[in-house]
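Coming up: subunit A.
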Amino acid sequence: MKVGLFVPCYIDAFYPRVGIATLELLERLGQQVDYPLGQTCCGQPMANSGCNSDAAAAEALFVRNFERFDAIVMPSGSCAHHVRDHFDAIPQTDAVRHVRTHTYELVEFLHDVLQVGDFPWAEFPHTVGLHNSCGTLRALRTASMSELGEPPFSKPMGLLSKVRGIRFATPARPDECCGFGGTFSVAEEAVSARMGLDKVRDHHDAGAEYIVSADSSCIMHQQGCAERAGIPLRFIHIAEILNGARE
Partner candidate 1 sequence: MTARDTILDALRRNRPDPGSHPLPPPATLGDLDAGRERFVASLRLLGGDVMERAAGEPLAAAIARHFPAARMICAAVPGVDGAIPVQDLPDARAADPVDVAVVRAAFGIAETGSIFLSEAQLHLNALAHLAQHLVVLLDPAQLTANLHTAYRRPEFRTARYGVLMSGPSATADIQGVLIRGAQGVRSLSVCFDPS
Partner candidate 2 sequence: MKDKRIDHAGAAAAFIADAPHLAFHDERLWDMRQKRDAQMHLLPEWQELRTLASQIKEHALANLPEYLEQFEENATRNGIRVHWARDGAEHNRIVAEILQARGATTLIKSKSMVTEECDMRPYLAARGITVTETDLGERIQQLDDQLPSHIVVPAVHKLTGDVARVFATHYGTDPKADDPRQLAEAQRQAARPVILHADAGMTGANFAVAETGTFVVCTNEGNADLSATVPGVHIATLGIERLVPRLSDLGVFVRLLSRSALGSPITQYTTHFRGPQDGGEMHVILVDNGRSARLGMADFWTSLKCIRCGACMNTCPVYRRSGGLSYGAVYSGPIGAIIDPTFNERKYSTLPFASTLNGSCTNVCPVRINIHDQLYKWRRVLVDHHQMPFVKREIMHMAGKLMGQPRLYRAAISGTETALGTLPRFALYNWLNPWGRHRELPHPVKETFHAWYRRNRSAPGAADTEKTKTDPTKTGRTKDTGQ
């Protein structure tokens, strides 16, 4: 299987270690991974703002970069959600359909496609609060949603629980959005920052040392809120823990 790695703009620019961990983890698991250097963005920021026609160039480029892969993997739920569920600024050719149906968020790929049984190299002796981004939770459905009362399941928790030494803190409102929301984070900065503050407080009050998430955009926002408020939380992407990060 030829795996194409997409590293979203926030991760590329602010969290390169997340991209590195994703790449290394996939390689450890025996995958042949390539990172097309001509990549930029999946088009989500423009499309989510209603400016769908402005997403066309990014979407077309994305397809050209990734159409030759059997699987396109990204450490970002919201980007995977965009490619899979929106991504209609360009004509829906065979190549576009291929890309859209072969795009995976990292946790999905590990859990559903590779069905990874254990991470013998991983040990994380800390208490973590898991933040499911709304993209992974309600769009990609990698965990059960509290609003539906469905039988509990969580793919990220399933993976993390295979890590030695890890402990989990359960916040009071585990499914509550953290308030990032793309351009919402600046257009509605007061609400966004307040949601972020409430989110990090909830995790901190539950005893979390770290917030772990499959979405770096949520982390970037929450980290900014926690640091401003002086809440001693640390932030880590799930790829880093599964790849063996110790802190």
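Note that in this section a residue touches a chain if its C-beta (ideal position, glycine included) is under 8 Å from a C-beta of that chain, and two chains touch if they have at least 3 such contacts; residues count from 1.
As a selection rule, all candidates are chains of the complex that A comes from, given by their letters.
Here the structure is a predicted model, which means the values were calculated and not measured.
All listed chains 1 or 2 share the complex with subunit A, though the touching one is 2. Against candidate 2, in their complex, subunit A makes its touches with residues 7, 9-20, 23, 34-41, 43, 45-46, 48-58, 60-61, 64-65, 67-68, 86, 134, 138-139, 145-149, 173, 175-177, 179-198, 220-221, 223-225, 227-228.
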